[in-house]
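The complex appears here minus one protein chain, its other protein chains still in place.
Coming up: chain A.
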Amino acid sequence: MRRGIPAAAVTLGLVLALTACSGSGDDSTGGATSETTAGGGASEDALVIWVDETRQAAVESAAQAFEDENDVAVEVVLKNFEDIRTDFLAQVPTGEGPDLTVGAHDWLGELTTNGVVAPIELGDTAGEFLPIAIEAFTEDGQVYGLPYAIENVALIRNTALATEAPSTWDAAVAAGQAAGTPYQVLIQTGTEGDPYTYYPLQTSFGAPVFVQNEDGTYTSELAMGGAPGQAFATWLQAQGQAGTLSTDITYDIAVEAFKNGESPFIIGGPWMIEQFEGLELSIDPVPSAGGEPAQPFVGVQGFYVSAQSDNALLANDFLVNYVATDEVQLALYEAGNRPPALASAAEEASADPITAGFLAVGEDALPMPSIPEMGSVWAFWGVTEANILSGAAEPVAAWDKMIADIQAAIGS
């Protein structure tokens, strides 16, 4: 949802929507067919893991080693990443879900509220991970997932067009103008906005989304209202009027333009890098627009254990003793291009300056809130930003209304 929307993802969203609309029927009609997978003899004691395409190969090779050593069967089930969360929520209570699934840390609030994940006791292994990775998977003092990769946006710079990293937004725009390219800075936006990618710019105005407790966990109290938020909104309007940022720039358009050298800068994540082959890149911190540090969201990918798993022992063993190794973490890094969450593996991956750059930016970043209230924020946030950018809404009034709407949605 927040990283541009390739056609496939939208298609999946649709399929998901349609199955959700008629989902009730699947229970009954699927009853006769699902037992072929759920009760197919071997899978009864096999460890079932849900993975998506990018992680399939890496997880399968880890599973192979685990199978050989423990003489157990591991079944790696390929699923679309977009489907995993909904299917996991729906299937774990029926007893037909997997033992393990890959997932993102910001699902955590929803998964615990519905009681479908079990905590993991990492023991002394916890210290071997990057602190932010463990922090992201922690709720109420319990760790609920084994992290394997962290991801965050940063400023990707085409060094042929801009020799120095800009320290402020205005410097970046000036450098873009000096480069003489059609765009000064590219940020994917779209008519529904992209608050995830815009977040570092917003935090540079001192307007993080939720108030944080002292230990770094989020409360459900909104922090992006008031003067800092309004200042950000006003700034957005100015950028829209100046034509620096536009809602017409979708993910595809932004990536294509940067690839063709039409801008020295793009704000984006490691998932874009593959498409920029042949360009000399440098990864820098996002320039501050409001004076304060520009902190992006950090997303952490990891594995969750089902609360209804019959193979809890195997599942935990697999995670703590196989996935939490340099070998597997590096294999997952190769597959997904995101920096590993295990500190030693991350260090090894940092040999690549791009990975090192993203890691360095991530060090100052904050985990994306995983509290269930976050779900109510997205729907209003992006559209409001897009409307301010396009000039359809007055910045301060629209921002204040957004805060009120989110508060009403959280309260309901």
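Here is the rule we use: a contact is a pair of C-beta atoms (placed from the backbone, for glycine too) under 8 Å apart; a residue touches a chain by one contact, two chains touch by 3 or more; residues count from 1.
Assume contacts and distances are computed from a predicted model.
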- [ ] Pick, from "Maltose/maltodextrin transport system permease protein", "Phenylpropionate dioxygenase", "2-oxoisovalerate dehydrogenase subunit beta" or "Thiazole synthase", the protein name that UniProt gives for the chain of this complex that is not shown.
- [x] "Maltose/maltodextrin transport system permease protein"
- [ ] Have a look at A:221, A:248 or A:292 and name the one touching the chain we're not showing.
- [x] A:248
Open item on the list: Which candidate, A:78, A:160 or A:392, sits in contact with the chain we can't see?
Closed with: A:392
Task: Given A:72, A:223 or A:360, the one touching the chain that is not displayed - done: A:72
- [ ] By the contact definition given up top, give the residues of chain A that touch the hidden chain.
- [x] 1, 7, 10-11, 13-14, 16-18, 20-22, 24-25, 27-29, 31-32, 34-36, 38-39, 70-72, 85-86, 89, 93, 95-96, 110, 112-116, 118-121, 123-124, 140-142, 191-192, 246-248, 250, 253, 307-308, 310-314, 316-317, 320-321, 372, 375-376, 378-380, 383, 387, 390, 392-393, 401, 404-405, 408-409, 412
